[in-house]
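Here the complex is missing one protein chain, while the rest keep their positions.
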Amino acid sequence: MSPALIEARALWVDVPAGRFAFARARPLAILAGVSLAIRPGEIVCMVGESGSGKTTFGRALLGLVKPSGGEILLDGTPLPDFSQRSFRAIRSQTSLLFQDPLSSFNPRQRIGAMIAEPRRIAGMGSARLEDIAGLAQQAGLSDRFLSRFPHALSGGQARRAAVARALSVVPRLIVADEPTAGLDVSNQGGVLNLFPGISKRHDTAFLVITHNRSVVRHIADHIVILYLGRMVESGPAAEILSAPKHPYTKALLEAEPIPDPTRRRTAPPVLGEVPSIAARPSGCEFHTRCPFVQPRCRSEAPGLDDSAEGRRVACHFPLPEPRPAAAHSLRTVSN
Amino acid sequence: MATDVTSIPAPPIAGEPGIPRRMALTFVEVVSHPLGAIGVLLVALIVLTALLAPVIVPYNPTAISVKERLADPSLTHLLGTDQLGRDLLSRVIVGTRTAMTVALTSLAVALAIALPLGMIAGYGPRWLDALFILLFDSISSLPMIMLGLAVVVLLGPGVSTVILVIVLYSVPSYARLVRTQTLSLKTRDFIKAEQAMNAGTMRILFRHVLPNVVGPLLILACLDISTVITLEAGLSFLGLGVKPQIPSWGNILSDGFSVIRNSPVPVIAGGVPLILATIGFTFFGEALRDALDPKLNPERKP
Amino acid sequence: MITFLLRRTGLAVVILVIVAILLFLMMHMIPGDPTVVALGPRSTPEMREAFRQMMGLDRPFIEQLGLFLARLAHGDLGQDVWSRRPVLTMILEVLPYTATLALASFLWAVTLGVLLGCIAVVHHGKWGDWLIGLVSIAFVAVPSFVVALYSLLVFAVWLNWLPAIGAGEPGDLAAQLRSLILPSFAVGLGWVGYVSRLIRAAMIEAMGEDYVRTLRAYGVAERRITYRYALKQALLAVLPVIAIGFGGLLTGSVFAEIVFTRPGLGKMTYDAVMSRNFPVVMGTVLVTSGLYVACMIIADAVTALLDPRVRSTL
Partner (left out) sequence: MTAPVLDLHGLSVNYGGVFPAVIGVDLAVRPGEIVGIIGESGSGKSTLAHAALGLLPKVARVSGDRFMLAGNDMLTAGRNTLARLRGPAAAMIFQNPMTAFSPVHTLGRQLRDLLWRDRDQTKAQKRERIVKALRDVGTPDPAGKLDAYPFQLSGGMLQRVAIAATLLMRPSLLIADEPTTALDVTMEAQILHLMRTLRDEAGVAILVISHHLGMIAEICDRVAVMYAGRIIEEGPVEAIFRSPGHPYTQALLDCEPALILPGIGRLPVIAGEVPRPGGPGCDFVGRCRHAEERCRSGAVPWQALRADPGHHARCHRSAS
C-alpha cells in the first residue's frame, strides 16, 4: 500500500482557556488526538456538529492553525516541526475552499486576477487569459465574471470562482469547508458535481468538511465522524451509511429530515446539546446524550477498536448490523 | 436563504468604472451633499488664497509703520492694521499659505510613516505589535501641546519644528487606525487563503492589505486637515509655532489677544479665516466620508 | 478583575517610564551644553551649575538616567530653577484648578452631546437630524482657543457679564463658579459635537441590529427600544472613547487657562517653557501623561465592568 498522500497522527490543537487566563489555567483541547490518512483520488468527508473541531482539523493540516501535538506526514515523511516553513511543502500541493467563499476574496481584486493568484505566487509564469478562462470554465463559471469584483458575484458564482482558483496549481489535495453551505437546492448539485470530476481527472484527494448528510451520501468514499475533537467512527462511506456502529453516527445520519412526508420521525434521534470543551463529560463523552448509555460508558472512555479493515469505532457497545432496512422509497430521477 | 428584507438589490454592474471616472462620480456626490457644497466652496477659497498669496497680497506683511498702529478697517487697509501697524489683510493671506503648507506637508509625512508602521504592527508577530502599541500609547499620552512645548524648547520655534510636532502627534492615531484595519483584515479568510497558497509576507502586505487600508486612511487624512490647521495655529498662538515674523493665523491671534481690550479687529481678522478653514475642510471631509465609506467613523478628538 | 487592573497599571507604569526616557533623551540629543539649552542663554552660571549638579550631568549617561528615574520613583520631579520650590508641590497646587475646569467642561459637554445625539437619532433623516449634524460638526471643527478668544471678547470685554481673568478667590465659591463658565464653555464646546456624532452613529448602528426587530415584533414601544436598548449599547461603545478623551482634555484646558489667565497645569507648563524652566516642563509633561494613562485604565475598567461580554472573560 503506497503511503498516504497526507496523514495526521493524534493531531492535537489547544486553545488558551480565557482571554486573561494565565499559563497555569488548563488549555482547552479543540482537537484531542485525531488520526486520519487521505489517499490520492479519495474523497474523505469529515462530519460533526458545530464545535466538533472539524474546521479546525482542516486548517491545522495546512498550518493555518498551529497544532499543539501529534504529527503530520506528507507522502509518508513527517514534518520536522509545526513552523510555517515546514508547512510550505504541504501548502504548495493543497488548496483550501472556505465556508464563505466571498470572504476569501480580496474585495479590491478582480476575479480573473484572483484566480491567477496561486500561479503567480508559485511563480508558474504569467497567467495567460486563456488559462484563467479555462480554469473558470472547468469550474462552471462563465468568463464574463473575470473582469468583475467579488461583491458582484452570487453565492453560487463565488463558490465556482473559489474552485477555479483552487484548480490553478493542480493541487493533490483540496480541503473544502462546508461546500454547500448557503446554497439553494437548485445549484447545490452544480458544486457537488465538480468534486468527483476533478478527483478522477487530476487524481486529486478531497477532505470535505460538512454536516450535510446528502453531501456525504453522494460524493464520499470514506467518512470520519468527530465529536468534541475526538474521532468516534470512520470507515468506507457505504458501510457507515448503511450500518453505522456508533450511536452518535446513527443519530447524526437520522437527524436530517427526509423530504418525504410519509417518512417522518416520531421523536428527535438525539436530545441535549453538545457539551462545552471546558466541561468535558467523564468516560465516553457522548454518554450524556446517548440513547443506549450503560453504566460503563459513564466511567470508562472507550478505546478505538480498528479490528475490521479500514473501519474504526470508539464505543463499548457498538450497534449490531441492522436487519435490511425497508428500501428507501426513492423516486427514480427521469432526466 | 432569506433575502435581507431591508436592502434593495443594487443594479447589476456592467464592468467596474475606472479610477478617474469613480473620482468624478464621488466628486459629484460630495458637491450634492449639503455639507459638501459648503465645504468645497470654503476649501476652494482657502486653497486659492494660499496659492495666489504672493500675487494678491496688497502690502508687505512684515512692513511695520507705527503711526498707522491699530487702524480700523478702511479702504487702504481692508482689515485694518495690528499693534505694529502691519496690514492685517496681507498677514491673513500669507497666513493661509503658511497654514496650508504646514498642514499638507505634515499630513503627507505622517501618512508615509504611519502606513508601514501600522501594517507591520497589525500583521507582524504579537511581541512586535505589543512593542508598537507601547510606543504609540507613550507618544499619544504626551498631550500635543506638551509635546510641542518640549520639542520647541529643544529645537527652537520654526516651521520644521511645527511640522515635526504635528507629525509626532498624528503618527500614533493614524498608525493605530492602520493597525486596527490590518488586524481585522488578518482575521478575514482572504488573508488566510493567501497564506494557504504560500504567499510571502511582503506580497500579502502590499498586494492585499495596503489597497484595503489606504482608502479609509486617506479619507481620515482629509477629515484631519482641519485638526492639523488648528494645531499649527495653536502652537503659533502660544508663540511656539512658526517664527514670529512669518505671518500665521496663530500669531495674528496671539498679537490680537494682547491688545484685545484696545481693538477687537486683529482678533477677528485672525480668527475668522481659521474658523472658515477648519469648518470648510471638516464639512468637505464629512461629505467625502459619507460618499465613500459611510460606516467609517473617525477617531478624531476635538 | 484585579489581575486585569494590575496588568493595565503595569502597562501604564511602563508607558510613563518610556515617556520619561523620551524626554531625557530629547534633552541629550541636542548639540551643545545641555544646561545652556535647557535654561536658555539668559541663565546665570550659578543656575547652570546648580542644574548640572541636580541632573548629575557630569556622570556617564546611563548613570544619569538611572539617577533621574530613581528620583522620579520617589516623586521628586526636581526643583524649579528660579524659585527652588519642588516641582511636585507646585503641580499639586495648580492641579485642582485644571481638574475642576476639565470636569466642568466634560460634564456639561457630554450630557448635552448625548442629548443632541439622541434627538438626532429620533429625528433620523428629518431636518432635525441634519441640523444637529451640521452644528455638531461645526462645534468639532472650530478650534477651542478661537472659541475662548471670542467668548472672552463678547461676554467679558463687550458685555462684561463674566470675569475675564483668574479663577476667583479660594473662599468665594460664587466667584469661582462664575469664572468657570467661559473657560469650560470653550473647552467643552468641541466635545458637544464630538459626543453627539459618536452617540448618533452608535445608536443608528444599534437600531439596525436584529434584536430591535425582535422587540418591534412584540409591539414594544419605539421609545423604550431607543432609550433602554439602543442607548445602552451606544453608551457602552462610546463611554470608553470619552473616558480616554478626558485625558486629552488637559490639552484643551491649556488654551483656556492662557486666554482666561487661569492658574492650571497648562498655564504652568507654558510659563515654564517661556522662562526656560526645563525641570518644571519635564515635571508637568510627566504628570499630564500620568493623568492621560490613568484615563486609559479607567476607560478599560469602564468597558470591563459595564459590558457583560468583556466582564465574562475576566
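Per-chain residue numbering starts at 1, and chain names A, B and C are given in the order in which the chains are listed.
To be clear about the criterion, contacts are C-beta pairs under 8 Å (C-beta built on N, C-alpha and C of every residue); 3 or more make two chains touch, one makes a residue touch a chain.
Bear in mind the structure is a predicted one, so any value in this text is a computation, not a measurement.
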Item to check | Candidate in contact with the missing chain, chosen from A:68, A:92, A:138 or A:187 | outcome: A:187
Checklist entry - Hey, which of C:62, C:159 or C:217 is the one touching the hidden chain? => result C:217
Item to check | Sole contact to the chain not displayed, among A:76, A:257 or A:322 | outcome: A:257
Checklist entry - On subunit C, what residues meet the omitted chain? => result 209-211, 213-221, 224, 228-229, 232-233, 236, 307-309, 312
Checklist entry - Contacts of subunit A with the missing chain: which residues? => result 49-50, 154-155, 184-190, 192-193, 196, 211, 213-215, 217-218, 241, 251-252, 255-262, 264-265, 267-271, 273-274, 330-333, 335
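Criterion: only the chains that are shown with their structure count from here on.
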Checklist entry - What chain is the most remote from subunit B, judged by the mean position of CA atoms in each chain? => result A
Next on the checklist: For subunit A versus subunit C, what separation do you get between their C-alpha means, in angstrom?
Outcome noted: 54
Item to check | Computed distance of Cα centres, subunit C from subunit B, in Å | outcome: 21
Checklist outcome for this item: Each of the following residues of subunit C touches two or more other chains, namely none
Checklist entry - Okay, in this complex, where on subunit B does subunit C touch? => result 34-35, 134-135, 137-147, 149-155, 226, 230, 233-234, 237-240, 253, 256-257, 260-261, 264, 267-268, 271, 274-275, 278-279, 281-283, 286, 297, 299-302
Checklist entry - Which of the residues in subunit B come into contact with subunit A in the complex? => result 1, 12-13, 15-16, 188-190, 192-200, 203, 207-208, 211-212
Checklist entry - Within the complex, which stretch of subunit A touches subunit B? => result 59, 62, 64, 88, 91-92, 94-96, 98, 100, 103-110, 117-118, 121-122, 147-149, 152, 155, 169, 182, 184
